[in-house]
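Note that one protein chain is taken out, while the other chains of the complex remain in position.
Right, chain A next:
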Amino acid sequence: MNLQAVRSIYYFEMARFFRTFLQSFISPVISTSLYFVVFGTAIGSRIDQVEGVSYGAFIVPGLIMLTVMTQGISNASFGIYFPKFIGTIYEQLSAPVNFLEIVLGYAGAAATKALFIGLVILGTSAFFVDLSIQHPLAMAGFLILTCISFALFGFIIGIWAKNFEQLQLIPLLIVTPLVFLGGSFYSISMLPPIWQTITLFNPVVYLISGFRWAFFGTADVPVGLSLLAIAGFCALCMAVVWVIFRTGWRLRS
């Protein structure tokens, strides 16, 4: 295992994050605050409580998940796509590193960034609403697992993408709608029965539900199922990464 290489890639990616630290830090703070102003204050004042939790607090887990998923994907996909785009990938390909080490470096850094931003949102939320986390360990577990899974997913997108448009395609057309329709801002019990059933086909529902359970102890779906969903998604991404590794798909000519 070439740990030095993993470290080099990881630090390189983190350096990019720190170069734009203000932007990385301020933009989630601003967008979170906006969500609280719009959803928490304007709309939330008309919704009293959801499942015994004030609406402002209720949306916190969904808000964190929304950002963590999109940030995990965008950081990892850009991280590996950019060297492909500008041609610097030759170095990683000609160095004594295997694909696992490359993935660890890029996806690890993307997961770290997503985790950091998730925690920033959690901290910002505390300024707007009273938050108590009933299962802190489970909360941390869900959060970390989500960061890792979506960083891996982003890595796959970055390898797959042949241009910047494709890089944006899956996050914009698939992930964002799934997250918004996955109960980020509402409980699925608020939906008509037919939509409740349809919603269960949205994998993001399980992630947000489990994460919300860790905060408030209430969930749309059993927490075991949530854990299985996120672990399954993580395993699926790892399997795809493994196949890419075996074949050198879209990396080596």
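Things worth noting here:
Following the convention adopted for this analysis, a contact is a pair of C-beta atoms (placed from the backbone, for glycine too) under 8 Å apart; a residue touches a chain by one contact, two chains touch by 3 or more; residues count from 1.
Quick note on the criterion: contacts and distances are computed from a predicted model.
For the chain of the complex excluded from view, the name given in UniProt is "ABC-2 type transport system ATP-binding protein" [choices: "ABC-2 type transport system ATP-binding protein", "Dihydroxyacetone kinase subunit DhaL", "Electron transfer flavoprotein subunit alpha" or "Sulfur carrier protein"].
Among A:Gln23, A:Gln49, A:Thr88 or A:Asn163, the one in contact with the hidden chain is A:Thr88.
Within the entire complex, the positions of chain A that touch the omitted partner chain are 2-5, 7-9, 11-12, 15-16, 19, 83, 86-88, 90-97, 248, 252-253.
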